[in-house]
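Shown below is the structure under consideration.
Of the protein chains in this complex, one is absent; all others appear in place.
By letter and in written order, the chains are A and B; residue numbering begins at 1 in each of them.
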Amino acid sequence: MVNFLLRRVYLLCITALILTVIAFSLEHWTVHTQIEGNILTHYLDYLVSIGQGDFGLSITNNEPIFRTGLVAFASTLELCLFAFLIASVIGIPLGVFAGLERNNGLDYTIMSIALIGLALPVFWVAIIFTVLPNAIGWMMPIDGNISPLFEVPVVTGFLFIDSLLVTEQYQFDAFINHMAHIILPSSVLAIFLISEIIRLTRHAITMVMKSNYIKAALTKGLTRRQIVFRHVLKNALPPIIYQLRLQISTIISFSMAIEIVFSYQGAGMWLFASIQQEDYLVLPSAILIISGFILIKSILIDLLLVIISPIKRKSLYADQ
Amino acid sequence: MALLDIRNLSIDIITAQGKIRVIDKATLNIVDGSIHGLVGESGSGKSLIAKAILGLHNENWIVTADRMFLGCTDLNKLSFRERRKIMGKEISIIFQNPRSYLDPSKRIFDQMREVLPNKIAKKRFIKRMASKSAHYLAIKELLHKVGIQNDKVVVNSFPHELSEGICQKVMIAMAIANNPRLLIADEPTTSMEAVTQAQIFRLLYKLNQLHNTTILLLSNNFGSISNLSDYISLIYCGQTVESGSYKQILKSPMHPYTQAMIKTILAFDEEVDHKSQLYTLPGSIPPANQLPIGCRLGPRCPKAQRTCVMNPEAVNYKGHIIRCHFPTLGEK
Partner (left out) sequence: MLINNEFNEQKIQSPLQYIWSIFKSKNITVIAMWAVFFLIIVSIFADSILPYSHTLQHPEMRLLPPYWVDGASVNHILGTDDLGRDTLSRLLKGMQLTLLGALLITFSISILGLIIGATASLMKGVKASIMHHFLDALLTIPTLLTAIILIILFGVSYENSLLAVSLSLLPQFIRGIYICIENELNKQHVIALRLDGATNLRLLRYGIFPNIIEPLTTLLNRVFTMAILEITTLGFLGFGANSEQVELGYLISKSLELVYLSPYLALFPGIAIFLIIIVFNIFSEGIRHSVIEGEE
């Protein structure tokens, strides 16, 4: 187990190093901060400054880029997690149903929903969602992540937590207001996620249902519900998680596009605004922040997989 | 008395190229307390019959049978739900490649616990804890019965940590947990070492003798199971060609296919000429989508005549049932 972890961390370090090279060359091409000296020393300097969390200052408002970037990315993450929560609550049961009742009416309905969800361009759905609630008469906020009436100091970057920290000032109003702001963008993202989760779950469930041990469980005389709860779900979960891990970067891409439509103050909006002001220094730092996050997350998911699935554990021993 | 009585069981599979009749009017009569061998080349439909008995078929199968009785219950008339109840208690099955039939993400203990009879106190947590040790005792007993000594290790392992032979023994232990009346063994020893094969066969034989379990033994190897079984049925391309007692089949085979099969059993004490040709039937098994009409052995049969394009009816000579227009009769 420790060996496995060490190996993963070692791979992570190499990948992270390559990322810094990419980020550095990007910075070198776009902004040319230093002119003298050779490239290697520049790169070393760059590494040192990254190590200290110093990504340079923004040319528009002279604030440290690293901090703004982190805060912006935290709200993107909040959006993604919230959407993911909605999506798994809706998507997993639907996917399980579709996988169990393969090739009948219910399955076809669910799969059509999933297909439509995957084919809809997210930013277009976002536009529809900004127009539609007001057209039917719901008053849903469609801009920003919290009403400017509330002054919420940035502590963690996650507005849900930050707004809870200021309860003595606004009671729960800030929290509820943020909730109202996040619902529309996250449901747009959730549409995509639901379809993805349905597709993955259905596939995993069908694969498990086809396998021999389910037949054996049938011959044991177990009821269908017992089989699903005891044998199917546990074996279907690891491939779903594994596939979702590969989708994280797509999810973040989509949430960035959605943020721009809703002018939600996240990483997408931050990048978009900075690029329009020709503040190209944000690009390398965005790469480092987002990719760093994805790297760490993928290792955590690997760990989770190893913990929940004994087959993975076996392959891990075979490696060494 | 017949434990399992199947008449004219037919299975059609619907494929993109149309309906294919894979099992054509198979008839099987298994006597209580005996070992019944079902022999056929691979792809002849032995496993399909086993699955049809259990009701484990896919949606694109059409199973029809004139009569399908287990003791006094008509399996045809049962709903899926009732059939499943019977499956656990009265019929059990063990498969080839046993490891793939064990859930890879659960320990053997949890899997065996599922099949234990009278699942006591499922609802209350404390009682469940108490029953765990009782369960362990029961499982230990079962494992000892099938010849696994180091029960503690086995019970706490995952299937991928055990060898195929031990997995098969675990499967057998699970199958006999409820003292079933019929145990179907679907080529239980393929891809196993010779020693393990012998162990498994001995185990099955012992079960039959001690517990009076009826066993339906499916195999593609005529030689390996013929010594074990009391009754033998032969199947070729989904048609049962001949069935009868061990003595009837081996001493006086009537169907040309059976005769060919018996000739293929190599007896090394007999004189075999140096570099002589070993006996086989000419040709090979036709693919499932291009079966010949009538008697399916037709094109390969040494005795085939014009009438063989008609499907022969089953004829019963004192319990020796064969399907052939030109059987070898009375050569005793």
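Criterion: a contact is a pair of C-beta atoms (placed from the backbone, for glycine too) under 8 Å apart; a residue touches a chain by one contact, two chains touch by 3 or more.
This structure is a prediction, so every number in the text was calculated from the model and none was measured.
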Based on the whole complex, identify which of A:5, A:89 or A:116 touches the chain you can't see.
A:116
State which residues belonging to chain A touch the missing partner chain.
11, 14-15, 18-19, 22, 26, 29-30, 115-116, 118-125, 127-128, 131, 249-250, 252-254, 256-257, 260, 271-272, 275, 280, 283, 286-287, 290-291, 294-295, 298
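Throughout what follows, only the chains that are shown with their structure count from here on.
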Between chain A and chain B, centroid-to-centroid distance (C-alpha), Å:
52
For chain B, which residues are in contact with chain A within the complex?
54, 56, 59, 84-89, 91-93, 95, 97, 100-106, 114-115, 158, 160-161, 171, 174
In the complex, go through chain A and note every residue touching chain B.
103, 211-213, 215-223, 226, 230-231, 234-235, 309-311, 314
